[in-house]
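The other protein chains are all here in position, but one chain of the complex has been omitted.
By written order: A and B. Residues from 1 in each chain.
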Amino acid sequence: MLRSNIKTTQEDLLEKIQQTEDVVFKELFTKVESIKVFYIKTLSDEAQIQNYIIKPFYEIESPTLFLDYLKSHPKVKPFENEEKTLNQLLVGEVIVFFQAKIFLFDLKMDRQSSVLDTTVETTIQGPQSGFSESIGTNLGLVRQRYPQASLNMESSSIGKVSKTKVITLYDNKTVNQEVLKKVREFLETIDIEMFQSGEQLLDLIKKSQRALFPLMLITERADRVAINLAAGKVVLLVNGSPFAVILPTVMKDFMSSMADIYQTYWVGCFFITLRYIGLFISIVLPSIYVALTAYNPEVFRVQLALSIAGSRSTVPYPAFIEVFFMLIMMELLTEASIRLPKAIGPTATTVGGLILGQAATEAGLVSNIMIIIVSAVAISNFVVPVNNFGAAIRVVKYLLLVLSIFYGLVGVVIGFLLLVSYLVSLESFGKPFLTISEKKPAQN
Amino acid sequence: MNRYLLYLLLVNMLTNIVVYVPKILIDYKYDGAVSAILIAIPIGLFLCIVFCKSISAFPEQGLPEILDQLLNRKIKNIILFIFSGFWYFAGFLTLIGFTDIINRFINPEMSKVSLAVLFAIATCFIIQLPTEKVMYIVEIILVLNVPFVFFIVFKALTNEYFSWNSVFEVGTHLFSWPSFKALSAATYTFSGYMNVLIMNRLFRQKIKGINFIVIGFLSIFNMFTTFFIPIGFHGADGAQEYLYPWTTTADCLRIPYGPIERVIFLFLMLYIGITVVSAAIHWHVAFEFLKGASSKKFTKKKALLILIIFSCATIISEMKITAVQTMFLSTYWLILRFIFEICVVTFVFFLARRKKNET
Partner (left out) sequence: MKLKRNWVMYLIVGMVVISSLSGCGGYKDIDKRFFVVAIGIDAAKSHTKKYLISLKFAIPSVEKKPNDFIIVSEEADTMAEAVRIIKTKVDKEVDFSHAKVVVFNEKIVQKKMEPHLIYWFSRRRDIQKILWTVIGRPTALEVLKTKPKFEQIPSNSMFLALGKEGTETPYIFGEYLFDFKKRLIEKGLDPFMPIIEVKKGLLVINTAGLFNKKRLKMVLTPEQTKLLYYIFNSEQKSAIKVKSRKLYFIIDTQKIKSSYKMDTSNPNHSIIKTKIKIKGRLEEAMFSPKNSELPAYEKLAEKDIDKQVKNLLLKLQKANLDPIGFGLYYRARHFQNNDWKTWQHIYPNLTFEVHTDVHIEDTGLIE
């Protein structure tokens, strides 16, 4: 490459980039040679620039030797074209102009490399740290937990504007090739401007199919990723997000917490059973209440029927309005406690939950039994370990509630049946959503 | 063991309560029901074995594909249309019968039509799924429900008001000449295997003998429970007075310490699932037959049209038909079905022969 060419490249680059105060373009001289470095201060690590570029430049006496140093340094990539160079500059690489050559020196500053504690999927025992927000660190974490030579990765970028780096990880030995193909196709078809985090994929799937249930698992735990890699699943790591996406995901995965494998076998079984009971309660309890009080009080024992009738006798409106009212209040409380700063969160819940409930019963707006039901629903809803799935369940119970208002007990049972059928009809990247055992239930 | 074959039979065994089989049998309790049951077991088992053995000549193929190979287009379409009509009617009767039960025992003030709408929607949602998924749903529902059904049967048999002497008294009428109506009602227990005409698409291997042994025992157990438990509760002389002997029997049970004291509600809730699944199997088979009969590519519009016709026909007839008429219809449908079943088994048997000769 000719010197004049370099000149133009250099000028082009300078021209394209806005001259803000964190853009650095500097020429360094010795007696014999000069070097130009071009970088963005806020993205690149200046201490490393000092160490890797400036120091050697002054210490290595012969220019040819310095050129060799640059050429052989593992962090250095040669220049390909202007477009790419500009992109690399924007993510923090240092561009070095030396003699007639241009080098890209990868001296990115990794600001978010600190490993975060798990906050969403907490367990009592087992590893306590999750992913960081840096893709490199995350990859390292996965590699560390999954030291297999067959671990393969494919890099791609998603987002027209954000150009976010996404790494598809899988174990070549265990992965289902068809699933892999479907995942690749899915990633290619994504059409989005800003891609920030894996959770957005859920939304993208929704836009194409309008699914109610999440069909991919979002996790912040490296141990979960490792265990799923071993099970032959595909993992997506997204730059800048401390969450990994696991595909394909079936309902069983949503109902399992990492804590299960850190328990003894029967305790683990008990917890899983408990979760399914919680799931069932939070789906059907409100609608069962409406169906039984308004259509079939004969299902209760006479003693219970009388006490429900007694506690409802001050309530001026029908049972379903009571249920809707309380459920909406509960949802509002849940939403509010997420938005509120951590310090006042608990206070708000206490004030809202306890005092509101108490006052509402005393004012005769809702019955005592209703309060029990709503709290049971709320508590059992949060037994579901994966947040996305829990949210879907929160919605489902309203559908059942509507059916129960119009059809009573029959509506609830049919609604549940429809829900099961709907779950059966779902597929996550070729895998039936309600797969019970990982081994495909082979006929005969 | 072939799970799916077992499920198909089990669903039929469980739904026979809905299509008035116990009522018909109990009506003939002194006039040949017992002997009919005893004859029905070998007949049903024989038909089932012949059918399954014959169809295993066509692994992973449903009737439409089989006919494609062996018959010309027109005959094939005619056969498929007739068949799908039969299967549609089977599901139709189950739904109509059960809507009436629900209407009587759970939602007495709701119009039957709106109940029928609900049931039809649920059924239609299931039938348009792929065959494999339909069977998944069947499996899930059975796994959830059958333990409770067994619990109810157990509760009934150990009840202190259950009068074994009434059962024996009916048993002493063993030697009366079997009634044809009762026989055709009793063979309904077995007729789940007919759905294999489509579900055979999922059967990769031949059906082994052990399946038939299990089916044999299940069917004996099933017939005796359907027929004798109501008699034990309502007496040899009085049981025929009830329109729904089994549902009324469930109402005679009480779980003193259970969360639901009256077993009838447990029973009906279980049966909602079982009935919908049963109707869905039949309609799914009918749906697939129509799919196979359609000449050009089967579009989604066509599928939707079929579903709408299926459900509307049910809903409209629900407006016109009464429970007594349904019972009358069921009785004669059971007879017709029995004859039809024999024809189909022979037909499939010859198809299998023809295929063997060809190869």
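Just so it is clear, a residue touches a chain if its C-beta (ideal position, glycine included) is under 8 Å from a C-beta of that chain, and two chains touch if they have at least 3 such contacts.
Quantities reported herein were computed from a predicted structural model and do not represent experimental measurements.
A.B. asks: Among A:24, A:54, A:372 or A:402, choose the residue that contacts the chain missing from this document, as touch is defined above.
C.D. replies: A:402
A.B. asks: So one chain is hidden, and I want to know which residue out of B:29, B:181, B:234 or B:337 touches that hidden chain in the complete assembly.
C.D. replies: That would be B:234, which touches the missing chain.
A.B. asks: Write down which of A:187, A:294, A:372 or A:436 is the residue touching the left-out chain.
C.D. replies: Touches the omitted chain: A:294.
A.B. asks: Which residue from A:104, A:201, A:281 or A:319 sits in contact with the chain not drawn here?
C.D. replies: Checking the options A:104, A:201, A:281 or A:319, the one contacting the hidden chain is A:319.
A.B. asks: Touching the hidden chain in the complete assembly: which of A:302, A:328, A:355 or A:395 does that?
C.D. replies: A:302
A.B. asks: Could you list which residues of chain B touch the chain missing from the display?
C.D. replies: 104-105, 107-111, 113-114, 117-118, 121, 125, 128, 160-161, 163-169, 171-175, 233-238, 241, 248, 251-254, 256, 262, 300, 303-304
A.B. asks: For review purposes, identify every residue of chain A that touches the missing chain, sorted by number.
C.D. replies: 209-210, 293-298, 302-303, 305-310, 312-315, 318-319, 399, 402-403, 405-408, 418, 422, 425
Throughout what follows, only the chains that are shown with their structure count from here on.
A.B. asks: Please tell me the distance, in whole Å, between the geometric centres of chain A and chain B computed from their C-alpha atoms.
C.D. replies: Taking the average C-alpha coordinate of chain A and of chain B, the gap between them is 47 Å.
A.B. asks: Where on chain A does chain B make contact in their complex?
C.D. replies: 295-296, 298-299, 301, 406-411, 413-414, 417-418, 420-422, 424-425, 432, 434, 443-444
A.B. asks: Per the contact definition, I'd like the list of chain B residues that touch chain A in the complex.
C.D. replies: Residues of chain B touching chain A: 1-4, 102, 106-107, 110, 114-115, 118-119, 122, 125-126, 129, 133, 136-137, 140-141, 202-205, 260-262, 265, 269, 272-273, 276.
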